[in-house]
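Can you keep this structure in mind? I'll have questions shortly.
One chain of protein is taken out of this complex; the other chains stay put.
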Amino acid sequence: MDEAIRGKYTLVIGLEVHAQLMTATKIFNSDTNAYGSLPNTNISPITLGHPGTLPILNRKAVEHAIRMGLACNSKISRENIFDRKNYFYPDLPKGYQITQDRTPICIGGEVIIKSKDAAQERAVKLNRIHMEEDAGKSIHLDGSTDTLVDFNRAGVPLIEIVTDPDLRSADEAYAFLTEVRKIVRYLGVCDGNMEEGSMRCDANISIMLKGAKEYGKKVEVKNMNSIRNVHRAIEHETERQINELEKGNEILSETRTFDAGDGTTAGMRTKETLNDYRYFPDPDLSPIVVSEEWLDSLKESMPALPRELYLKFQQQYGLPEYDAQVLTDTKEMALYFDGLCQKTAYHKAASNWMMGPVKSFLNDKALVDIPITTGSLAELIELVETEKVSFSAASKKILPELMEQRDKSALQLAEKLNLIQDSDSDSVAPIVEEVIAAMPEKVAAFRKGKKGLLRMFVGEVMKRSRGKANPKLVNELLQKKLG
Amino acid sequence: MEKYSSLEVIRTGLKQGEITCLSLVNHYLDNIEKKSHLNVFLEVYAEEARQRAEVIDAKLADGSAGRLAGMIVGIKDVLCLKDHGLQGGSRILDGFSSQFTGTAVQKLLDEDAIIIGRQNCDEFAMGSSNENSAFGPVLNDIDNERVPGGSSGGSAVAVQADMCLISLGSDTGGSVRQPAAFCGIIGLKPTYSRISRHGLIAYGSSFDVIGVFSKTIEDNALVLEIIAGADDFDSTVSQKDVPAYSAELSIGTQKKYKIAYLKETLHTEGLDSEIKERTLATLKKLKDDGHEVEEVSFPLLDYVLPTYYILTTAEASSNLSRYDGVKYGYRSENAEDLASMYKKTRTEGFGKEVQRRIMLGTFVLSASYYDAYYNKAQKVRRMIRDATKSLLQKHDFILLPTTPTAAFKIGEHSSHPLEMYLADLFTVQSSVAGTPAISIPNGNSREGLPIGLQIMADDFKEAELFAFSKYLLN
Partner (left out) sequence: MKIDKDTLEKMAHLGRLEFDESSADAMIEDMNEIVTWVEKLKEVDTEGVMPLTTMSYEINVFREDVPKPHLSHERALKNAPKKDEDYFRVPKVLD
């Protein structure tokens, strides 16, 4: 699209993220909450909405919701209730969804992001976070007049995180979702898996002329099952809406579905216009009152958050922003690194190790947890930093050994594998002399200007020392001798 | 006195070997058979009841029987019993079999009561005459041309006509008390949340209470004692301890009470003059016996019924959405697609009165009218509750007639929904306020029709209600 045309408009995006909570049971009854079970095996009369059944709230779900609110700096609502959202659909067993309309458990809040190419961080404003129950799954069969319904998912606890219409680009949306996914994983509240559907996102997209006072008509887009697809959908929808307006047409406020195949959005052909959900307080549930004590104990039990560690790594360990970003990508890596920095003062070196050899190892073996104690790794890092072992030897030979045998000492391994470098000038200098004496023509050529030959000399010395000489020392001595 | 008028009489008979649980069950089964024209039971668990009776006779012999051994109970068609049919008096639950037993019923079974069958009622408990059942009306045993009251009409007649000793019904706006009055027996509506609602088909969730029909106060108190109390399956049930109601029945004998009656109830236009007389007579007697009897005003009385209808229809419209032909019950055969499946199933499966209330409830909850009707009614409800409780804190009880008329003729009101609603005038107040109330027999009209007296007390004061009722009945 022509930049000049695109530049006329401001894009306004609001996101609604549904995150399935990692609890053992559903939100309103004791059925197992598990992904991938055989159809209709995790259900009870309560899930199916049998006559005479009543909901009972899962305490863990409430705690997860509050923790998410604390992590996003939301205001925790001290008294809140549930409402019924009434509509008919086969996968909604009671004919209503229990949700929080009037009194979300968390009000407001923010998520700080730095989107691609952005110069600065930004706080994306949240409108609310509330609890609700998930619906079952409808499977539409081709070639059949039937739809199949599986109620395993009906009643799984959800939190819905709603932003203000505060995002301004697909990149921002991408960064926001990435950060939210990080937060829920750090908190142990949700596994953030969009492909499996444990985290889902709907986008409300509108455009307006730059400087306009009123938002344009918003279009809801659904069915984007990855963060990348959210990005694609927003990009496509933005263009579509701009094209419509440029043609002089009006934007129809509707719900559109994203097609991952060709990256487009299409209007959903249902004749449901604005559904009237007739929200009213659910009389079957008692109010939730969040006391000071409860809130304090939840605050105390909060794990470290991505942003906290991101800032700590920069401020306390003096690392650059890039490192802090990479190191806080997963909770496992971030916590490990924090622990590592308690064991060694070589923070930058430690960071390089984590981002380099350790990350590669984990990727190769598809691991999440680091199979080497922080003590061992710290020891190894110290060996390299004090020049007892070369980085190359340490990362290529010692590290894999340590990964297989967690409790071996790095020093012992280095000795066993004969990798301790010789950094003693007394023992290295004679070898340097030897090499210089043995290659007079090359020396002459070096002195005449062929500086590249230095590497060759270093290699010779390394060979004659069977790899044990400290290359840095060798370099130094050679430079001194060769002049 | 009838042969099996109370558990005490039965227990004596059992101990002396005059009767056994089995002979008792057979006696009731006989009566059910003889009076089948009353259309009380939708299903009779004859074989099952006989088998259980034999088991309990053995337990009585070895001394291991529960506190309700010898008590035969009927349950209204809104109470879940595992692996038994449940329909709520409606076609929309055709073929449905409960997959669990509700808490109150389970508690009865745990004490060795025997459930003899499932009783006819107004569809989804919506009605005041048992003429709204999909399975035909229930007839009043005293006069077969008259209604027994509703919605728990079957449950009331079962006790009235000696088909069981106790019935469990449900009371949302008077559905236990009003039929008790029309049938000349005792009907209790406990405090809202006194008994777990797990296993009770929901109609108006913030009004529904399981209620108890009996011939004697003692039996009513014992049953309440057994079925009340905290429960893991109901988030609204009260955690308060359950008093030993059956042991506290004499507490009031020496006491002098402070009794109020609402001026507006005795000056109601539709109030039958005989009922007014009988009520005034009772009040006079109480005064003569040294109790304080005071006339108080309740200006909100006119607003109690409208409040009730707005809120219960709203809740019901939502509670009944689950009857959609998807997971259980009736599904229309005339449906080509999902949309028509829903509409035809529900239109064919629900009766007229239920459809009316769903429509009304949907209306009062809909976006444009929510504030004017639903929200407004919730505010008025608070005012009614506060005013009622305030009276009940200054007085021990409020006395009033249970119904404005005695049992009316079948068909008399069924074509005018509003007329039918007005029959609930006196019972809805304690439903709106959540407070307990009991209806006890207060003589008969000159035509021989029973008249009921209603006593209201403050929350969780069932013990006081029982004691005072016993005092009045003696």
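Chains: A and B, in written order; residue numbering restarts at 1 for each.
The working rule: a residue touches a chain if its C-beta (ideal position, glycine included) is under 8 Å from a C-beta of that chain, and two chains touch if they have at least 3 such contacts.
This structure is a prediction, so every number in the text was calculated from the model and none was measured.
Which of B:G13, B:G66, B:P306 or B:G443 touches the hidden chain is settled by the complete complex: it is B:P306. Only one of B:L165, B:A228, B:M341 or B:A423 touches the absent chain when the whole complex is considered: B:M341.
When the missing chain is restored to the complex, the residue among B:D57, B:D77 or B:D324 that touches it is B:D324. The chain not displayed touches chain B at residues 95-97, 99, 192-193, 206-207, 232, 235-239, 300, 302-303, 306-307, 309-310, 317, 321, 324-331, 335-344, 346-347, 350, 355-356, 358-360, 362-364, 366, 369, 372-373, 375-383, 385, 417-418, 421, 434. Although one chain is not drawn, its touching partners on chain A can still be listed: residues 23-25, 29-32, 38-45, 47-48, 56-62, 81, 86, 88, 90, 139-140, 144-151, 269-270, 276, 278, 281, 283, 285-289.
The rule is simple: only the chains that are shown with their structure count from here on.
For the pair chain A and chain B, the distance between mean C-alpha positions equals 57 Å.
Within the complex formed with chain A, the chain B residues making contact are 78-80, 86, 88, 93, 96, 98-100, 102, 197-202, 205-206, 232-236, 314-315, 317-318, 320-322, 324, 326-328, 338, 342, 362, 365-367, 370, 374.
On the side of chain A, the complex with chain B involves touching residues 45, 48-57, 84, 86, 88, 90, 93-96, 147, 149, 151, 276, 278, 280, 283-286.
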